[in-house]
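In this view, the complex is presented without one of its protein chains, the others remaining in place.
We call the chains A, B and C, going by the order they appear; numbering starts again at 1 in every chain.
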Amino acid sequence: MSFDAAYQSQKLKSVGTRPLRPDGVDKVTGRARYGADFNMPGQLVARVLRSPHAHARIVRMDTGAAEALKGVKAVVTAADLPDLTNGDAELFAVLDNCMARTKALYDGHAVAAVAAIDERTAKQALKLIEVEYEILPHVVDVDAAMVADAPILNDELFTGGVDPKPDTPSNVANRAEFGHGDVDAGFAEADFIVERSYKTEQTHQGYIEPHACVASCNPDGTAELWVCTQGHFVFRQNCADLLGLEVSKLRVTSSEIGGGFGGKTHVWAEPVALALSRKAGRPVKLVMSRDEVFRASGPTSATSIDVKIGAKADGKITAAMATLRYSSGPYPGMWAELGAMTSFACYDLENVKTVGFEVIVNRPKVAAYRAPSAPMAAFAVESAIDELAQKLGVNAVELRIKNAAREGTKSSYGPVYGPIGIGPTLEAAQSHPHMSAPLGKNQGRGMACGFWFNFGGQTCSDLNVNADGTVALAVGTVDVGGSRASLSLIAAEELGIDYKDVKAVVADTATLGYNDMTDGSRGTFSSSMATISAARNAIAIMRARAALTWDIPVEDVYWEDGHAKAAGTKYGNLSPLSVRDIAAESGNTGGPIAGHSELVADGAGVSFATHICDVEVDPETGATSIIRYTVIQDAGKAVHPSYVEGQYQGGAAQGIGWALNEEYIYGADGRLQNSGFLDYRIPVCSDLPMIDTQILEIPNPNHPYGVRGVGETSIVPPLAATANAVSNAVGVRMSHIPMSPPRILAALNAERD
Amino acid sequence: MVDVTLWGGLVPLADDQKTLSIEADTIRELLRKLQERYPALSGPIKNEVAVVIDGVIYRNDWSQRIPEGAEVFLMRRLAGG
Amino acid sequence: MSSIAVSTTINGDDVEYLCQADETLLDVLRNRLGLMGSKEGCGTGDCGACSTIMDGRVVCSCLVLGAEAQGRSIETIEGMANGSELHPLQTKFIEHAALQCGICTPGFLMAAKALLDVNPEPTEEEIRFWLAGNLCRCTGYDKIVRAVQAAAAEMRGEAA
Partner (left out) sequence: MRYERPETIMDATALLAQASDSAFVLAGGTDLLVKMQNDDFEAELVVDIKSIAGMADVVETDDSFVIGAAVPCAALGEHEALCAAWPGVVEAANLIGSTQIQGRCTVAGNLCNASPAADSVPALVAANAQARIAGPDGIRTVAVEDIPTGPGKTSLAKGEIIEAIVLAKPTDRSGDAYLRFIPRTEMDIAVVGVGVCLALNDDGAVASVRVALGAVGPTVMLCPEAAETLVGTKLEDAALEALAAACSAASTPIDDKRGTVDFRKQVAGVLARRAALIAFERAGGSQ
């Protein structure tokens, strides 16, 4: 169905207000049902056996004793999840990650699973599974994995993107290069050059809800899956592909989701639960423990990045270069490539070159984490920009404004920008009172910009007008942070009815057409587009019904302020018909009234943010406290401003945690040492100040209301903003994230010596 | 005629050309003709491609028209969080 | 293993159940009593999602044995509203958008209730430190703290 997504300036009544969210009461009363809150009759409990080794060949496995244990109903290994991926490397990685085939590739890699009548029996059964491992040398560090004599994880992996094609295997899966101009010439022109290497450690999305599902395979080939996911349609496809099921016979229902941030964008254990159910002939519930979430579900990359920037004395950047190495776990992704694309995207550069190396290591398979790969690249680049400003003796905001990308700038990743919003965020930062507030002893201020590609994608929604004139809206993008409220506002706006007369739900895979995941900041952007389209389709039907009611041609009926109105003067005494009026008569005017929409929401547009951070550092202990924080970001149009602010604040908090304390810590044995919230230190309530937000609204030309995605960009600047603040507070450039107290104190000691 | 720029990973699959000239009015036509000319591009085009027209990224909408003189890039489809 | 019979009070009602010796109160609430509002985020007392109030003190129900509830009085999120009338904390959490995904919300509400029960006028710092055992990954805590402040003001009879 054709749909004009172009922005139309109009006065909005509902959009931009802050009504109560429709799922609020369920969530404050404990009634909302998350992944682990669902049960089925006859349900079994699943537990997964995981490798204790970072890298080991599975020589032999004996599940006989476990199968013989009373109460055990099924045991599965890789043999029960045969390779049906047909050469699709990405899908094979998902499969092998769900259940190791020949080798365990990281501490926590699944090797077998059991389903039993209760947890106690399942745990006991795991202990009865005998696995003989041949322990292989491992490598967990991204730089160490690149050296010539590093242990090789995959003998069939040869570095892509280099010429000539190498003939020896490597942990470097791919080299990707971006840029334009001549960086050597640019550096030759520079009056000042900054050059430094940076490291960031691996972090986890840290959603509070562990992965959980209930799987039920029936003897007739149908199956059901209840699961916490960012995309139930994608999970359906993943599971159907991996288990050889027909897509239409697998019905997936998304539970309420207790946080995802990219970590619930592909399957981790759901195919295992389905395989257990298929084998046992009973429903199976599989809930990961927190330890399993950290050890075996996707963290983000650890990185090692070199940056070199040259500028003229007047502050104009003449050349910029970055080499970025991203770990991807044992399977290649596109993480380094994303880092290489985003690193200099904020700037207008004549000469720029970025090279990304995708490196496989014996760590869990990396998953997307909110603007994946961009925060680390921004940390390195924005730190270098800060250092450059100091070297040039110019204000850090002014330096950025001078070099900021604008409409017509050739981006560092290739295309030329249309209208973009980095300039306004920088100008807002420059005039923000935070920027000029006085600082005390041991305090420092930092700022940084961030860029992210938002995207849209395949989207489908249904809008049903009920007989009482209220509206049921069914969407297929999982609500991760209040989108049902936003989409209800959109429907209310378009139909001209009250927000409270719209009830939005997330439909399951059997009741709505395919939807891409809620990722790429697309949930509200794309589902709002589909909702507008569905509402307009419903309005077309309502106009027709009004025409029937009035017995006049439909061309003479127009829609305004939630009413069908007769055009012109010839039907002068016809009073307008409301949605309620039309709905009440629907049984006699052609039956139910509904609007559907199936569309591709492209044109999301790129997104920019600028953050300002103040810290205080205890010079004797290296402890950092965040004392003030401001987020400035373009939302296009904030549909429900409270939840836009929430996205800004949440992303900032995650970025601050990454900057200061969060990291995966491995022992010499390649095992993860901090697989819990005690020692994987996400920010707690007392760690943070209030987080100020400033929403800019520069309409997105490719959305009827001007909406942009807002979910991800807010995590991009905080690593750099915090690092710049700390560096400015202590007078030493901090180049290793997280800036844990031991790292800060060591840097201070080195400076004092 | 559209000048389309490939990302680095595709260049070896297109006779080592970074920029190609193709006669195409829509993304669909562009991608079809690219595959006809360089069959090795079929795999990436099926699964991995987004098309950028004058700075706007299209991941799915292959019916999008390509204006005369537009700047066109093939970019890898992105992952998001 | 034989089960232990426990008589306790949950949300004001007399409740009896059988549990295993090593079964946590959280598992009893969720798996035996159907009170699934208490969530398990970690199972080790580090996230607070399973917070319940036991004899007036907020505790992690994942770190209490079901058997220990004998003779105690337990409050869970399911008992927080008075029938269809929400507790001011519940109302303010919704009004202030203090939840995004909502998985941590029951725990925050129980902990915040325990705070306001003993300290009707907490400072921002007192709120932040009291709630430090409740992890939220979505909100950055800003709106949660504001919601608690607003609920406290309302409960004191002040205009929020």
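Here is the rule we use: a residue touches a chain if its C-beta (ideal position, glycine included) is under 8 Å from a C-beta of that chain, and two chains touch if they have at least 3 such contacts.
Note that the coordinates shown come from a computational prediction; the quantities given were computed from them, not determined experimentally.
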Displayed chains contacting the withheld chain: A, C
Selected from C:V28, C:I74, C:A111 or C:V148 as touching the chain missing from the view: C:A111
Which residue of A:A635, A:V684, A:V710 or A:A729 touches the chain not shown here: A:V684
Residue, one of C:V15, C:C62 or C:A152, that touches the chain absent here: C:C62
Full-complex contact with the absent chain, from C:T24, C:Q90 or C:T139: C:T24
In subunit A, positions touching the absent partner: 123, 126-127, 289, 620-623, 625, 660-661, 665, 673-674, 677-679, 681, 683-687, 740-742, 745-746, 749
Hidden partner chain, residues of subunit C it touches: 1, 4, 20-22, 24, 43-46, 48, 51, 54, 57-60, 62-65, 67-68, 70, 111, 114-115, 129-134
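Here is the rule we go by: only the chains that are shown with their structure count from here on.
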Chain contact graph, described as a line, ring, star, complete graph or other shape: line
Chain pair with the greatest number of C-beta contact pairs: A-C
Most remote chain, CA-based centroid, reference being subunit C: B
CA centroid of subunit B to CA centroid of subunit C, Å: 54
Chain centre separation in whole Å, for subunit C relative to subunit A (CA means): 29
Residue numbers on subunit C that touch subunit A, as the complex places them: 20, 30, 35-44, 46-47, 49, 76-78, 80-81, 86, 90, 93-97, 99-106, 109, 124-125, 127-129, 131-146
Subunit A partner contacts - residues on subunit B that touch it in the complex: 5, 7-9, 12, 47, 52, 54-61, 64, 71, 73, 75-76, 78-81
Touching residues (chain side subunit A, partner subunit C) in the complex: 18, 20-21, 23-25, 27-34, 36-37, 120, 205-210, 256-261, 287, 289-290, 480-482, 642-643, 645-646, 649-650, 652-654, 676-678, 682-688, 690-691
